[in-house]
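Note that one protein chain of the assembly has been removed; the remaining protein chains are unaltered in position.
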Amino acid sequence: MVARFFRSRGARKFMANRLAVAAFLVIAGYLLVAGLVWFTGIITLEETLGRIGASYQPGLWGAQRSGKRIEDATFWFEVAQNAADRGDFETARGGVAFYERRLTGELDADEIKARVARGIALAKEVLVVEGFDESASVLPKVDEIDAIVVELFPHPEGWDAFMYGARHVLGTDRQGRSISFRAIYSIKVAVQVGVVTALFAVLFGSFVGAAAAFFGGWIDHAVIWLYSTFSSIPYLVLLSVLVYMFNDTSVDKTLIPLYVAFGLTFWVGPCRVIRGETLKIKELEYIQAATAIGFSRTYILIKHVIPNTAHLMFINASLLFIGAIKGEVILSFLGLGVKSGPSWGIMISQSKAEVVSGFFWQIGTATVLMFVLVLAFNILSDALQDAFDPKHV
Amino acid sequence: MWVYILRRILYNIPVYLGILLLVMLALRTKDPVWAFLGKRKSVADHDALEHKLGLDRAFAVQYVLFVGDVVTLSFDQESWGQPGKTANELLGDAIVPSLVITAPALLLSSLISICVGLISSFYRGRTPDRVLVILAVLGMSISFLVYIILGQYFGAFILNDKVGHRIFAVEGYPDSLTPFTWWTYCMLPVAISVIVTMGYDTRFYRAVMVEEGTRDYITTARAKGASKSKIMFVHMLKNAMIPIITRVMITLPFLIGGSILLEMYFGIPGMGRRLILAIRDNDFPVIQAFTAVFAGLYIITNILTDVLYALVDPRVRLS
Partner (left out) sequence: MSDPATAPALLEVRDLVKHFPVRGGILNRVVSRVHAVNGVTFDVRKGEILGVVGESGCGKSTLGKTVIRLLEPTDGQIRYEGKPLHELGHRDMMPFRRKMQIIFQDPYSSLNPRLTVRKMLREGIRFHGSVPEAEIDDYIVELIRQVGLRKDAADRFPHEFSGGQRQRIGIARALALKPEFIVADEPVSALDVSIQAQILNLLLDLKENLDLTILFISHDLKVIEHFCDRVLVMYLGHIVEELSCDALHEEAVHPYTKALLGANPINDPDDRRELEVLEGDVPSPFDPPPGCPFAGRCPLVEDRCRQEMPPLVDRKTAGHRVACWAVEE
């Protein structure tokens, strides 16, 4: 069956479009990542919520200004100090870990305190006496502060170093969480939302639309009334009501409100399109031929009509996928979307405050990842339309 | 013709009533009074508030009364979140700020998109078209929120910094609306709104124009030697009016509520923002009133669309 599909004229046209094939591969890549995250847990939810270091660290180990370096250093000093002050130091030391970066086992509590004291003193000097700048007198002090931090929290080695690097490569957000890991986990969220929404909307909408057009009569009237009513409710009203309804209820924390919102609205598009196409197909002679052979109407609908609308279903599915991903961003903002764990929507809406300070890593990462996926889908659906839908311009 | 308009109105009235019914039912799936009061109030407080708003009456009674309110546009219930103001007053306050953003946005984005679509279709397949299409696709792949956040940053924050004085406000709304204050506070959100919708609109208009452009009369015009602009604006545009009008009317409802993000981020006290705040506050009277008004506006635009359609396309009138 797959081989048969690939020999069809449309499929060959699609393959010839290299951009489309590239887009398809990109999407496959995203799906792969999503699958890995979901099934093998290479990035867990906890990892996206756990702190990996100081806040607002820039990605790619960008050079930071002195002020930021000292601020970061202070973070590490506080952590070390707290551990050293604890009576059960050894236990405390074990508990202090930001994933691969642990409190050194080489020093004892007093030595740690001593170093922290030195570091803080240096920081005060820079802060009070010389101000935060990059001049020749300031920099060596800041370097020394950094060195103390490394002494206290040595850089990981080997495989740990790689993982640590991966966590930090795109910086941290306001709570010191790994932007890269959050962004990658969000791929899984986005794919999940997109696939579930697109699948449901297209399957439900298409079957209903095809049945309505094919059987006609009261079924058609009922379906038309149904989708007219649904599309008469303004999207905003629907969302507002749903937000209000689901607020503080038991399902609030899950994705169910999101699915309800999308489910109620997205099915209309495919329904209309497939219904229109079915109206055309059912007059064609090969359908009459099937009737003449004696097949039942239902059989003809399922085996002859719907497969000939499949190309439209694919196109609609990819468009809806995009709609779901972009919609998730807006719904999350409104409080109807993802609640526990990261998503691109959450990352973007949280980034508003940071942008003002010039911190673009969170918004940049989320936007780029989403942009590439959405762009790939746009190209894909365009190419699908070019290949299979003769009317497309 | 008038029969047709009457039919459309008659058809939409039960639809609207049905929507009102659904909305009212949905809003009552959890007790609105408890939702507002929270867990710590007493039953007495609950009953008092419930009675005050008439929520203890039978649903049918509430429904009829509310429909009455809608028709007369008199939402006299006091807002729970903003005591001292009725829902009506909040509504009145919020209309102008919303309009001031949405109307110019609709106008500008339609004009620009139509022109770009025209140009794109006229040069179909050649460089200007390809560039425009690529830009449109790229633009469509970025989230609205990102445009807003970056727009605020670069369009206001940075720009004001570089230029030295305030060209655009980062957020806020002026007390008194003059062309100057409008520019300062509203131009940026409008610009962002236009840029965001341009991707979609341009592609649509382009498709419509291309379809027109393949018609024989265009080939004739070209063969006659008509100038490019004449062909584009006089011939193609006129005949593509039907789908264009439909599209503009379809986007209208989105502008009623679609600027909700802009209002939230730019702090513009329009209808969308008021509704969101009301939801956060569990301000039931306001939520109910505003959703009813939004739904009503939406239905009215539907009817207007049908009417305009009938005006432009005689086939519709006769059906």
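Per-chain residue numbering starts at 1, and chain names A and B are given in the order in which the chains are listed.
In this section, a contact is a pair of C-beta atoms (placed from the backbone, for glycine too) under 8 Å apart; a residue touches a chain by one contact, two chains touch by 3 or more.
A quick note: this is a predicted structure, and the numbers were derived from the prediction, not measured.
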What shown chains does the left-out chain touch? A
Answer key for A:T91, A:S137, A:T249 or A:Q288 versus the chain not shown reads A:Q288
It is residues of chain A that touch the chain not shown, namely 4, 7-9, 284-286, 288-296, 303-304, 307-308
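Everything below uses one rule, namely that only the chains that are shown with their structure count from here on.
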Give every residue of chain A touching chain B within the complex, in rising order. 228-229, 232-237, 240-245, 247-249, 326, 329-330, 333-335, 344-345, 348-349, 351-352, 355-356, 363, 367, 370-371, 374-375, 378-379, 382, 393
Touch list for chain B against partner chain A, complex: 12, 15, 18-19, 22-23, 26-27, 29-30, 35, 137-138, 140-146, 149-150, 152-153, 157, 206-207, 210-211, 253-254, 256-258, 260-261, 264-265, 272, 275-276, 279-280, 282, 287, 290-291, 294-295, 297-299, 302
